[in-house]
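Taking it in order: structure first as structure tokens, then the write-up.
Just one protein chain is left out here, and the rest sit where they should.
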Amino acid sequence: DNGSTPSTSSSGGAAAGGDLVIVRPQDSVSMDNTMVFSNSSIWVFQQMFESLYEVTPDGKDVKPLLAESHTLSADKLTWTFKLKQGVKFSNGAPMTSADVKFSLDKARATKGGWEFLDVAIKSVEAPDDATVVIKTKYPWSPLLADLANFNNAVLPKDYAGKSHDDFYKAPIGTGPFVWDHWNKGTEIELKKNPTYWDAGKPALDSVTWKVVPDDNSRNVQIQGGQAQINENPPFSTLEQLKGQPNVKVDLFPSTKTDYVMMNQNEKPYDDVHVRRAISYAIDREALVKTLLFGNGTPANSFLMPNVPFYDAATPGLTYDMAKAKEEMAKSSVPNGFSTTFLASSGDSTDQALAQVLQSSLKELGIDMKIQNVDPSAAHDLQQEQKYQISHSYWTMDIADPDELVTFAVDPSAGSHSFYTSYDNPQVIADTKKAQQTFDTAGRQELYSAIQKQAADDAFMGFLYYSPFSYAYSTKVSGFQVYPTGNYHLEDVTLGS
Amino acid sequence: MRHLAYVGRRLVSTIPVLLGISVIVFFMIHLVPGDPARTLLGVRATDEAVAALHAKFGLDRPIWEQYLSFLGRLLHGDLGRSILYDTDVSSLLALRLPATLWLLVAATVMALLISIPLAVLAATHRDKLADQVVRAVPLVGLGMPTFWVGIMLVLLLALKVHAFPVSGFGKTPAQHLSSIILPGLTIALALTPILIRSLRTSMIGVLDSDYVVTARAKGLSHRRVITAHTLRNAAVSSITVLGVNIAYLVGSTLVVERVFALPGMGTMMLDAIFNRDFPVVQGVTLVFALMVVAVNLLTDLAHAALDPRIELA
Amino acid sequence: MSTLVDGPLRQPRSTPVTGTPLLELHDVDVEIPLPHGRLHAVRGVSLTAYAGQALGLVGESGSGKSLTLRAAMDLLPSPAVITGGSVVVAGTDVTGMRPAQRREHISSAMAMIFQDALTALNPTMRIGDQVAEVPRQRLGMSRSAARARALDLLVQVGIRDPEQRYRAFPHELSGGMRQRVCIAIALSAEPGLILADEPTTALDVTIQKQVLDVLGRLRRDDGVGLVLVTHDLAVVSSTCSELDVMYGGRVVEEGLTEVLLSAPRHPYTAALLRSVPDPDAPVHRLLTIPGAPPDLLQPIEGCAFAPRCPAVVDRCRTERPPLASLGGPHASACWRAHEPERWPGAVGEAALEGVLR
Amino acid sequence: MTAPAVPVGPVEPLQPLQPSRLPWLRGRGGEGVLRLNPTLVIGLSLLVVIVLAGVLAPVLSPWDPVAQDLTASLQPPGNGHLLGTDQLGRDVFTRLLYAARVDLRVGALAVLFPFIIGTTLGLLAGWFGGWFDLVLMRVVDMVVAFPSFVLIIALVFALGQGTASIYIAITLVGWVAYARIVRGEVLVAKEQEYALAARASGLPTWRILLRHLLPNVLLQAFVFAMSDVVLSILAIVTLGYLGLGVPPPTPDWGSMISEGQNFVFTKWYLTAVPGLAVVVTGLALALVADGVVQRSGRR
């Protein structure tokens, strides 16, 4: 969105300059955009790296960023992109198609990173400086969404002459901010990119992300003026934050949804009636009220409303104790059973959810114990499927449901259907088909069928959709979070 | 010179202790379920990626072999590399150590500033009202969880009165100083009850002793009797108490740093534990252990400096 | 051994004993409030000490000797307090003075030394500094003058190598040396009178002799007065010319040492004499005093020694005998002081024979 | 040899306790030893009140400490809820009472094990000396060189959350103090003439240890244990704060404080009141410890 900025940075006024401090519970892990999965890393390097496309503010589509336009061949296998001109890396070198080819090839070649998004790509070519040609192995409709992902961001060719490791220690990109320093575990600071192609941006002089693990400390730092933005304050603190005079609280629509996951390798969760009974027994309204303090909506699908092809009409199971008992009676364990909920210690949502579930399931004769392990161990146990019932959530990275759907319902995709071992051949077949379907109506049909079947199979208990909460100083303006979780700091200004 | 040799000997004699500690730390942390690679690589990590990371940090080798290489590196002063941050543990420690040291020193100084006058007041007004009050009030402090005190102090002194920064550490020494006051006070408040009582008790013992009576018989002023003849001798026994408790409070930096968002070793330790960053946990514990050893050593030196009867052997 | 008796820093002290007494106690009472009552530890004690004179104070453990001295020095351990009588130091009644002024007055006239020299010296201060402290702090001498004075005092109490010993800490000295350092400290304020509370009880006989020699010489040569508290009659006999015997918080007999030892006129003194073994004359059985000392928490009617006294008569139990003169300086608080020949058994024998022949 | 009953010397009549041979140097008021002192009385009564509050919790409050009412979450005080409800609609006051049960029990047990182990080891090390003493003291040095809290947290991590882990962790760390104290006391006591006398009387070692030394060295360990309970409770509360304490839904002051912390500005009492409960408990125990010390005559 060019030209809409009111003035250049040099023209003064309250909006120009300033050092923004963002406080967050966890530090970034790495700046390697092709490998890293942590949001706290992604949100930082996205201020430095830009891709050919970017997600639109509503999260449902993509628009060109470093690309200007594209054309798709009739066989739907060859994509030709024209690059934006006049874009420079922060080291002064101009961005060319060679850089794009280098970047995409690197992104595709990683192992255990985000390369799965690029599996359909057969080759990347750079016929001239301003043109990039991508060939896919088969028709692949999510390609633009995939290219918009940060792992496909454009880096300088050959890492500007550095080694891979050295490059990521002080990365170079085309973005509005440039690398300054990182005290691991404490803070990362980025400085304004003075030669940013979108003239007049950014307004800020620098951005610092500080690690403040304690919820309250983050809040008081906003109040005390030591920080301006608090990344994801817990919902429980929103009420008191709203009461503070110079603090603003925003809830940005998100693609976040929470699930109760049930491991079908463990008896009796292989029994669909048991899963349904549990799904029915979850009082989602009450959870939204107590856990989210009303800031959310019950989930009816494993996809979220801000994702394309979400089906609002999916008959997700809703709270109904009578039906839950009926299902229980039909199941292999009509008199109940005992089970263990795997929870992360220190995670207040997990703790509360576990306790709520514990008391609901009691009515079904299910004796649920809570096993608290620390988050790291909980992760492990989930991924190794050494659990019976547990909690997890998902946030979209791209503007296409394929990423999540594959992950969640295709047991061969490496994640054993979100670590539940859910395996429904019909659903899997529909998923594959949807990847190669280009027309919107066709895809909608397939994805609706998938959502419906998954809900019916109750392979997970869908809980609720919740927004991204942010608290920030009233001095901050122009701050917006996209449904995929990322934000653009080039539009942010700091008043005095 | 005599003291230097002693310090040398003491440091040498802590080597077996540190070795023992390294064994405990190493095996304990490896007993904990959880895999740093999976934590690091996230939900979509492939088995190959995990294996690659394991290989990089030697996590795929038998545990005793890992220990030996850990020891080998330790002998060269190399604490290993953080798995999470892919940085030398020693450089991480160098970043974090200052805040923790500031905190401990501030806490100790404040504890002394609070305790000494109060203990003197109590001991010289023995069994009077002042004494009763001075003895009773810290008892309340004894039962207060440090993190809770921290929260309350932030609420009262930082947010309501705006006297101090609410948390963080600042950039310049002056900012460090103002940032460290509240957390230091939090720890000091936990330290004072014990310190006041021990100092008061030993002062009473000293005040009753013949040499203080002698000093009074000499006709010296009350002030001189207290400063020259009482405090130093009372400090002799209290210094050990102080040492033991500072060592104990090194542990409470874990919580206090968290409450006050200080970028110290305590927060790093908690993070590292949560992320199974073995090398960092090992490094931090070793440094913590070294700090305790150093505090004990300083205690002994101070003890010897205060009391000529002590032979450093 | 040469001393700087006539040196510029120390005035010769040869005031005749007949001058103003340096210390007078008049009917002093000391009480200690305890959780279950007031312990009346010193009950109307009077005594007088002159420069150049050595006064011995003997008596059973707990008879109030230490508290009497401490009352005189205004150094009573809390919570003990003087509840009656007056203390007159160098002619001035100190009872009504403000504490700081009293402290000043008393400590310039008198000094005190204690039984255990190790605990009476500050373990963390060099002995020289402890000796120099009064000259420096109270007498306002310069650092070097105070040091010279301290060295001088160390020489005076017979410490060899004073320069070297100056820097020593108390624990580096032997018991006898420490006690002599205590004496040096006591002398540092140039007192006319030294109050010594069992200064040799913790020492060996050989070292005890050294210390007593120093004290004796100070008295002889410099005319420093001495009040010596002890259990040991032999020590008193070889050191003091006058003797007060205390029992149950009171002085029960006083007089010249020779007289008291050869012809005691209080049954307690007599019994005490015979219960001390004599290194030169073993006897078949020592004389023992049956019973226990009086309970000082209770009021005592009559003579405190009555329950244990072999010569007791009815009057002793109801009426307290006053300390009455027997001629000259000799006085005894006993109803039967004038008839020792009629005291029964061993006590009578002791009274008639004494231990001095 | 049967001793003929010879009449020996004059007999000193036995007297009720007499302070005469307790000169002021030896410390005052040996008589008070037998009596309860005000400190102890106040401490004990506070403790009794807290224990009773825990024991009588079902009587004092009609609510169930774990029963949730999601429709009544975060109610302000009133309406039958003395301190309102927590996020899950549970009665805070009730949880506070039940937490007393949990924390006191865990605190007491977490002191009992180290007490027994440490005392035993310290007794043996002090008496026998030699290599056992040497090895034990090396181990003690090692544990002491750890900031104990770090070690406890790391151990609870390693062992997994739960009361058993808390016991084990605190025991592994806590025995050291007792071993040190008791060893030190034994080293002194074994040179005391009563211990020598017991040896001279030809009594066997185990008997000297159990009958003569143990009762005399136990006091110091006990006094320390009293203050150690405070420390243990604080440790447990702090573990709860870090999310490693007594597992939910069992109420525990530490987790209550940490749960309430998100509402410090709007519902301050959710954090402050459990905090105060800890403080009062700590105070009670500290007073008791103090009283015991005073009673024992050692200050």
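Lettered A, B, C and D in written order, each chain numbered from 1.
In the analysis below, a residue touches a chain if its C-beta (ideal position, glycine included) is under 8 Å from a C-beta of that chain, and two chains touch if they have at least 3 such contacts.
Keep in mind that, in the parts below, contacts and distances are computed from a predicted model.
Trainee: Between "Oligopeptide transport system ATP-binding protein", "phosphoenolpyruvate--glycerone phosphotransferase", "Amino acid/amide ABC transporter membrane protein 1 (HAAT family)" or "Cytochrome c-type biogenesis protein CcmE", which matches the UniProt record of the unshown chain?
Mentor: "Oligopeptide transport system ATP-binding protein"
Trainee: In the complete assembly, which of D:N37, D:N216 or D:T250 touches the absent chain?
Mentor: Answering carefully, the residue with contact to the hidden chain is D:N216.
Trainee: Please pick, from C:P33, C:G91 or C:P329, the residue that touches the omitted chain in the full complex.
Mentor: Considering all chains, including the one not shown, the answer is C:P329.
Trainee: Which of these, C:S142, C:Q164 or C:T288, touches the one chain of the complex that we don't see?
Mentor: Looking across C:S142, C:Q164 or C:T288, the contact with the absent chain belongs to C:T288.
Trainee: With the missing chain put back, which residues of chain C would touch it? List them for me.
Mentor: Contact residues on chain C toward the absent chain are 1, 14-18, 26, 46, 48, 50, 52-54, 60-61, 158, 175, 203-210, 212-214, 216-217, 219-221, 223, 231-235, 237-242, 256-258, 261, 271-273, 275-280, 282-283, 285-289, 292, 325, 329, 331, 355-357.
Trainee: By the contact criterion defined above, which parts of chain D meet the unshown chain? Give residue numbers in ascending order.
Mentor: Residues of chain D in touch with the missing chain: 1, 3-18, 20-21, 30, 192-194, 196-204, 207, 211-212, 215-216.
Note that only the chains that are shown with their structure count from here on.
Trainee: Need the CA-centroid distance for the pair chain B / chain C, whole Å please.
Mentor: 53
Trainee: For chain C, give me the residues that contact two or more of the other chains.
Mentor: 77
Trainee: Counting only residues that touch at least two other chains, what does the list for chain B look like?
Mentor: Expected reply: 32-33, 151, 208, 210, 270, 273.
Trainee: Provide the residue numbers of chain A that touch chain B in the complex, in ascending order.
Mentor: Contacts found on chain A: 23, 27, 29-30, 35-38, 111-114, 116, 183-187, 210-214, 216-218, 220-221, 223-224, 226, 373-377, 379-381, 383, 407, 414-415.
Trainee: Inside the complex, what are the residues of chain A that reach chain D?
Mentor: Contacts found on chain A: 215-216, 234, 236-237, 239-240, 243-244, 283, 286-287, 289-291, 345-348, 351-352, 354-356, 358-359, 370, 372-374.
Trainee: Please give the residue numbers of chain B that touch chain C in the complex, ascending.
Mentor: It is residues 126-127, 208-211, 213-221, 224, 228-229, 232-233, 236, 306-309 of chain B that touch chain C.
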